[in-house]
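Excluded from the complex is one protein chain; the other protein chains are retained at their positions.
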Amino acid sequence: MLRSFAALYIDIFRNTPFLVQLFFFYYGLPEIGIATNPVVTGTIALSLAVAAGNAEIIRSCIETVDASVVQAARSFGMSSVNVYRLVIVPIALRTALRPLGSAFVNLVLTTSVLSTITVNDVMGNAINVAADTFRPFEVYFVVLVAYCVMTFTVSGGVNGAHALLYSHLSERPHLRG
Amino acid sequence: MPHDALVIWSGFLWTLGIFASSMVLGSLIGFVLALVLHARVPVLAQLVATFVELFRNSPLLVQLFLVFYGLPMVTSFSPSATGAAVLTMTVNTAAFMVIIVISALDAVPRGQWQAAGSFGMSYPQVMWLMVLPQAIRTMIPPTIVLAIGQLQTSSLVSIIGVDDLVRAGTILNTRTLRPFIIWPVIGLIYFIMAKVMAHYAARIERRVRAKITWFAPAA
Partner (left out) sequence: MIELLAVSKKYGALQVLNDITMHFLDGEVTAVLGPSGAGKSTPIRCINCLEQLSGGDILVDGKSVRERRNMREIQKQCSMVFQQFNLYPHLTALDNITLAPMHVLKLGREAARQRAHELLAMVGLADKGGRYPAELSGGEQQRVGICRALAMQPRHLLLDEVTSAIDPEMTTEVLRVIEKLAAQGTTMVLVTHEIDFARRVASRIAFVERGRLIKHESSVDFFGNQSDERISRFIQKMKH
């Protein structure tokens, strides 16, 4: 039963626009008495959306773990908990590194949407600056490039982590046979 | 109430229109650009590569603002909100499409290029007769994923004033002050659109797979 709730939550958050989710929280939370500033609301909305995406990624990575390897672990008498903890999860997370990195990049880009609820993130400030300077083209172009830089940094980090984890594979050609 | 439904309906049509047109145009343009990139046309390929990197590594919102608010200030080009929306989304879609196409092309085994080349076939011939039929099959699932994603991101055009579904939601929200009903309804409409798209896309994928299998039985 917990599973179908999770599945539903993931399905909803992945198939509706983030903007709609954001507005739902921004306009809706005050109605039920939770009044916080836009940054908090934005963070909540973003966290929920990203969690759904990541859950999907990790789930599919868990499913692609080689079943025979898992079976081998079980055959030695390891408990389910240990098999999950020591075999399935480590393998799944290594596979998930790249997709999660990509999701993180997406996250950075999606933060710009928070500007629509008056959060002064990069985009929010850009709008203000553009309004003040009457130079929207220059401002937004610089911001565009700025996001690219942020993205490249994140990707670089992910690639670095990936290389670190799989460093042993680079030696392969010499040791085979 | 009936007026509200009309507002939503109108917004829905706008969203659908903007999404559909940008998806189709963007896919075609992206496909062509991908070929340019793959063929390594001297100057154009680099331009395409830069373009792709810029547009897939930045938020759509920034791109929208750049086109709608920025372009009119430095050029004589002053698109309407809708025009800017379609233009930006097309360009954005094209950038992601380039990636999808290139990956699909690369997924075709190198050996086939070599084999075809050894028979004296030219690049366009190999492309058209051998590589593309196989690549197209590989392209379909990621394109569907992209489409569903673009449907969601198209919601951002409301920010530059397009009367789409989200804008309808904002209008109704301001008027009726019932966010707990309005936003889930709007979300539901997007949800249904996404699911319907996924359903038909799966059908198309099955059909294409059946037709094209004889080209690449092992793949």
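Per-chain numbering from 1; labels A and B assigned in written order.
In this section, a contact is a pair of C-beta atoms (placed from the backbone, for glycine too) under 8 Å apart; a residue touches a chain by one contact, two chains touch by 3 or more.
Values in this document were obtained by computation on a predicted structure and should not be read as measured data.
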**Study point:** Which displayed chains the unshown chain touches
**Key:** A
Practice item. Using the definition of touch stated at the top, determine which of A:29, A:87 or A:113 touches the missing chain. Key: A:87
Review point. Among the options A:35, A:72, A:149 or A:163, which residue touches the chain absent from this view?
Key: A:72
Check your understanding: Hey, which subunit A residues sit against the chain that's not shown?
Key -> 66, 68-69, 71-79, 82, 86-87, 90-91, 94, 168-169, 171-172, 175-177
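Here, only the chains that are shown with their structure count from here on.
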Check your understanding: So, what's the distance in Å between the C-alpha centres of subunit B and subunit A?
Key -> 21
Check your understanding: subunit A touches which residues of subunit B in the complex?
Key -> 53-54, 57-63, 65-66, 69-71, 73-74, 148, 151-156, 158-159, 166, 169-170, 173, 179-180, 183-184, 186-188, 190-191, 194-195
Revision key, fill the gap. The subunit A residues in contact with subunit B across the complex are 12, 15-21, 23-24, 27-28, 31, 105, 109-113, 115-116, 123, 126-127, 130, 134-141, 143-145, 147-148, 151-152
